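This part shows subunit A:
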Amino acid sequence: MFSIELVVLSTLLAGVLAYIVSIKLPKLGSYLTILASLAVFSVLAYFGFNNNLDAEVNLIPQFVLFKTSMFGLYFAIIVSFIFFMVSFFNPYFIKDYKYPAAYNLFYLMALAGTIGVFFASNFITLFIFFEIVVWTSMFLIPLGKKRKPTVTYFVFSTVGSFAMLYAVMFTFSITGSFDLAAISVLSGKSALLVYILLAVAGFAKLGAYPFYVWLPKVLGKSPDPVSAVFSGGIEKLGAFIAFMAILRISPASIYLEAVGMYLQNYVIAIFGAITIVVGTLQAIRQDDAKKLLAYSSASNGGYILVAIAMSSSISLTGAMYHILAHALASTAAFLAIAVVHYRTKTTKISELGGMIHHMPLTYMVYLMAIISMAGIPPMGGFISKWLIFQAVINKQMIIVAVATFFGSIGSFLYVFRPLAALFLGQKLPKYKGVKEAPFLMMIPLIILTLGSFYIGVIPNQVIDFSNKVIAEFGFGPLLMNEFGIQGANGTLSAPIIASVFGLGVVVIAIIFFILPKSRKVGLMDTYTSGEFIYTEELLHYSADFYAPFERLYPAKPLISKVYAMIKEKVNELGRFFKYWFFTNKPEVTVLWIVLILTLLVWGDIL
Partner candidate 1 sequence: MINILSIVISVLLVILAFLAVSSKTLSKSIVYLSALSMLSVLGFVVMKAPDVAVTEAVIGSGLVTALFVFTLLSSRKVVK
Partner candidate 2 sequence: MKKVLSLLVVLALGFGIINSLNQNSSFPKFGEADVSDRVSDRYINKNVTEENEEVIFGEDGYETGSSNFVTSIVANYRSFDTLGEVTVLFISAFGVALLFSKDSKRVSLNFKPNFMLRVGSRALFGLIIMTGIYISVHGHLTPGGGFPGGTMIASSILLLYLSNDSFRTKIKGFKLLEGFMGSLYVLIGVAGIYVTGYFLENFLDTGVVGDLFSAGIIPIVYVIIGLKVGSEIASIIDNFLTEEVS
């Protein structure tokens, strides 16, 4: 037996310890983060799989209560794994940070917070840990290039968490209970309100439309390990909340016969679809590889939402699967970019090229990651997308189906771009001395890729697990035999697909290696327009692949104009108040006193 409380507390303590150590020895402190997150992951995985986690709370006072559930465990294992994987990068990045000690502290605190969220038994606990994650992870952001995303992140996260708080308190005022199950009791309009508020909370955290603008800012500008953690780990809190909101609350509303689901779920699905489309479109346009991945994270969040909204066994399994697959793949992608960034100090697509010659392993990792994100076998992303497509087609939701397919195709377009621009293409002279990733960085890269590959070939264990999870929400298990998953319109046999795919790869490799090879030529060993080339200029066009798209729509999302406007309005209001009330003139006060009193004494007559 191992108690959750102990996990959370010892992670916090480890954070403090890492802080103290890193005041003098930042690097040692960052090794501590590796150890601590390893410990958290292994404890959760070991005891969790054996159903041996203890939810009792003795040390943390007051209203903090934990419980074990498959649902929480699933998330906790994934997120702690991501934290563990990313922590390998900390020793390399720690020296760039202004406050290395604080980084180590907040890294582990954020981990503890996420664990707390997933095992929370009542909403207060959930909210406390949710907010802890918000503010600790918030302080990780400004350690990167820019300070401003911190505020953006805070605003959007807080909109989400306050929406949740309001929902929680509202539920409390009606049912008198903070228990997670209490929301199921609600009915009618109050249920709808709580549903909407919780959905907003989930949306905000997941970075779904219209709250997705924080993702590119934060993921694009934070330190690389932090981006990875956000994309693979912390963002998943939103999915967690969305799961609960959508599946546990049943506000009575219009049942849409055509798609076989309730109106509010349909709206969520539509929002998910919009997220997919917008995220994809924006991702295509980005020049910065991290921003690109950030938009891709947003659009993947859209898939998860669509899947949850359809709430059937197959779609929920798809959602769960997608959470795992995306966490693995996007973390791997972010970490691969982080390696490039670490070695070359830039993530701009237009400034890079030919990295495959310097870091082939990183290239492979990135390739596998994007294969998974694009949903191509034999990676995990393929299975999850297959499941989601199955569900969409089954529900006959035309718009959503179009969006999801569009997203899938779009993701080919955008993930290919960094691949071509960063890793392939022309070798750039200024990166001559760039080496492959250091050993410690390779470990998580390889593990993540293998993991992604494994769940793409042998989905059974994951689906077993997710069946247990969806059983907690009252859905039947997804049928599955040794070789395949029983979908609505067919059976998916991942191992077979993988072997076919593997066969293909082998065949191509044989062709590639056996047939006469092309000759490698130097950069100057060519000519263009009848002229020889004497300068090493950039000759490949991967940076401007999608120039036509760029004329179609602006790189900045339209919705961010709305947010800028809101901010400006608040500022204006502030200036208005300052001008009219805080004037430092006594007559203003007197005037208001007179007016209010006049209103009072003549109030009956007027």
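Rule of thumb we're sticking to: a residue touches a chain if its C-beta (ideal position, glycine included) is under 8 Å from a C-beta of that chain, and two chains touch if they have at least 3 such contacts; residues count from 1.
Criterion applied: all candidates are chains of the complex that A comes from, given by their letters.
Keep in mind that this is a model prediction, so the values were computed, not measured.
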Touching subunit A in this complex, which is it: 1 or 2? 2
Considering the complex alone, what residue numbers of subunit A touch candidate 2? 591, 594-595, 597-598, 601-602
